[in-house]
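Here the complex is missing a single protein chain, while all its other protein chains stay put.
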Amino acid sequence: MSEFEIQEIEVNHRNLIQKVAFDQCGSRMATCSNDRFVKVWDKNSDGDWTLTSSWKAHSASVWKVTWAHPEFGHVLATCSFDRTAAVWEEIVGDMPGPRQRGTRHWVGRTHLVDSRTSVTDVKFGPKAQGLLLATCSAEGIIRIYEAPDVMNLSQWTLQHEVQCKLPLSCLTWNPSLSRLHPAMIAVGSDDTNMNIGGKVFVYEYSENSRKWIKLETISNITEPVHDIEFAPNLGRSLHILAVASNKDVKILTLSPVEDDQVAQSGLTKLDIQTVGQFDDHGGTVWRVCWNVTGTLLTSTGDDGCVRMFKMHGINLWKPVAALKGDGTHVPTAAEAARSSQAAQTARYIKLGSIQPNRELRH
Amino acid sequence: MHSDSASINMSHNLHGTFVSEKINKIRWRPGGIQSLNLFVTGSIDNEKNTIKLWDFCENDEENDIYPFTISSYMYDGDVADIQFINQDYFACASSSGSVHLMNIAVQSSGDMLLNNYMEWDKIHYFNNGEASCCTALAIYENDLVSVGEDGRINVLTAQSKNVIRSIDDADSCSLGCVLFLKHNEILTSNLRGQMKIWDLRSQTNTPTKTFMLSGDQVTPTCLIFHPTQRHLVIAGDELGAITTWDLRQNTFPVNVLNAHEGSINEIHFHPDHPDQLFSCSSAGEIWHWSTKNKHQSFMGLEDSDVNVWLAPDNVKNKLEVFTLMPTLGKSINTLDLNKNKVICGCANEAIYLINGINL
């Protein structure tokens, strides 16, 4: 595994960051925090990240922020402890003077107030389905909204409400389905009761009944689940799902099964296998995140580390690296010049590393 | 024209050098004998692009010629176009919307240095303040015209920092190419293949003529005129076709030649041999077009100027096409001619010199 280097961007949220999200090409960044603010950052032509917008998005901690597909313009969605989710669009104002950039600010296009509890996750659907937004809440309801006119982001209709029996903490759309296949969503629950069955549920939209139907409950995951994400699909017929729970990181494959029952009902039947299980964090895993090709998974957890797992085959995943914070700081340019270690340009500095030892595992 | 009908002319030699950047524009330095080997390049797609001045070093024993950099200039944005004004000055168009006038200066030590003599900063921009790419430049003596994605035409002169004239919203679509038909007349083309002729003396901001490249929305990618017959205009487009107009007559194309597989990146007539044309494409083709039976005069026609490019329909039969270099499968972004040498920049981050072409 080769060396890592990092670039520091000071974001100055007044509280911890809950989520960082990048747009499709990685040139814009949105951060949201317990301080109720959302900030948007842009990379300029010199390669530096600058703050272009900052606004108080909610009246309580903002849990998640996510970008819509660039075909819809510059659009963000957020969800919060304040029981709402919101859709934001960037407006560029009139030019204050010749050749000066117009002021850019984000306006709230809609506030979705249907939930009676904290909205724990918000995700845009795959664009093949149109402009869809799904939220899940602590009361265990999945809500699917649609903007029937994609040019008008103020109008969203609540298309479906799906009641799960457990409070939900996370939601993921399956990105790999084209317009020909029905949409699929997986949700996870962080309910602490370990005796009430599986905590991950897979739903599919049925064209026949025009409803979202539960396909599967993943019953071997009984610990509270905090994050869940489908992997991007490299043309495989099966789906890959990563789950972060109190115990470990799990990677599962969901393979569609062909049989008569399936042909009749029109619903997909899935054969679910656990192909990777990692307790390297030694405790609760908070987040999982896939890379663009679905070949690398990062997870973060109680041990304060970011861990990376690489695919060596559909059924073979291996940990490849980990990162953790240490007490030092990124040297400023002046400090770097003084130290003989200044191997990189001021922007990127190499990360030091240590070999793993037992101590870190708990 | 299919490439199997183009033969490879083996009477020249080919030298390639990897330069670690993608060259978008390459231009020989014009002028006398001392300039013979000097050329200028502008790069694209790098985090920081450069404009470089190069010379060639010839190693006779190894039959090797390779270029080396004399001077390098860091450039803001992609280099979208380079046009020489004279031996010592050339203009560059940037994707940041600026136009720069660069100078090849000779220092007291005898070394040559590229420096930014003058710039017209961000003269292409959108109404919401975002930068617009300046897509092309045209030069007539000391005057310049620039066009951009903002649909704006800027008239500049090398003698002044100010924009002489700016035609906002000259086009509702992005402008891609421009050329001077006469000192006060320019031709522009836009994303849809709409061609407009502008009279720069006129006070109104409307074109004098408008015509289409083709019936469908095809984007012209390059525009040139014949060295001795300026009314003969040729456009290469994104589908690989070459269209010819005789603007003396009318604005309907005289002929259309389906030439390349990919989009045509550049076309040049040879300045000294105007019956020869060179073109390069995104499919990696670089071709030399020559009129067959050059020495045979056209019987019965007193006008020895009858240009084969003006012949309707049977142009194909009157031309021979040679492939100057086997295709590497990567786009040839740019080419330029100097006597019997052709130099080109390829998307594999290399520069190729083709020596000794048959003219």
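All chains are identified by letter, namely A and B, in their written order; residue positions are counted from 1 within each chain.
By our rule, a residue touches a chain if its C-beta (ideal position, glycine included) is under 8 Å from a C-beta of that chain, and two chains touch if they have at least 3 such contacts.
Everything below uses one rule, namely that contacts and distances are computed from a predicted model.
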Options "Skp1-related protein", "Mediator of RNA polymerase II transcription subunit 18", "E3 ubiquitin ligase complex SCF subunit sconC" or "Nuclear pore complex protein Nup85": UniProt name of the undisplayed chain: "Nuclear pore complex protein Nup85"
Chains in view that touch the one left out, judged over the entire complex: A, B
Candidates B:N13, B:N86 or B:N127 - the one touching the absent chain: B:N127
Identified contact with the non-displayed chain, of A:E8, A:E258 or A:D271: A:E8
Residues of chain A (touch criterion as defined above) contacting the omitted chain: 1-22, 24-27, 29, 31, 34-35, 60-61, 70-74, 81, 92, 117-118, 120, 127, 138, 150-151, 167, 169, 190, 226, 232-235, 280, 284, 286-287, 289-293, 295-296, 298-308, 311-313, 315, 318-330, 342-343, 348-356, 360
Interface with the undisplayed chain - residues on chain B: 18-22, 44-47, 78, 80, 95, 126-128, 130, 132-133, 135, 149-151, 171-174, 176, 191-192, 194, 196, 210, 212, 215-217, 219, 238, 262-263, 282, 328-331, 347-350
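Just so it is clear, only the chains that are shown with their structure count from here on.
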Cα-centroid distance, chain A relative to chain B, in whole angstrom: 47
Complex interface listing, chain A residues touching chain B: 45, 47, 92, 94-95, 99-102
Residue ranges of chain B touching chain A (in the complex, touch as defined): 47, 76-77, 96, 122, 125, 127-130
